[in-house]
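Omission of a single protein chain aside, the complex is shown with its protein chains in their original locations.
Let's look at chain A:
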Amino acid sequence: MNIRLNGSEQTVADGASVSTLVSQLTGRNIGPDGRAADGQKLGVAVARNAEVVPRSQWHATALADGDDVELVTAVQGG
């Protein structure tokens, strides 16, 4: 299925969860609690169709075809 990720089309496996997507993009293993398995902070957040998905819900939230996903992190700024 196809989603929009940070403004670009992206193909993901059918039924993939938010957790799977974050893991693929960051290259980190993510536990069911939405935290990195290595214990270090991930420093990212996800909005799906303009609503924040709390990290505790990443595992249980399946993506749907056509979803609009924003994955953000901290960058330099005033």
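The criterion applied here is as follows: a residue touches a chain if its C-beta (ideal position, glycine included) is under 8 Å from a C-beta of that chain, and two chains touch if they have at least 3 such contacts; residues count from 1.
In this text, contacts and distances are computed from a predicted model.
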item	value
The complex's invisible chain, by UniProt name, from "Fe-S cluster assembly protein SufB", "Cytochrome c, mono-and diheme variants", "Sugar ABC transporter permease" or "Thiazole synthase"	"Thiazole synthase"
Absent chain, residues of chain A that touch it	6-7, 25-27, 41-47, 50, 52, 54-55, 70-78
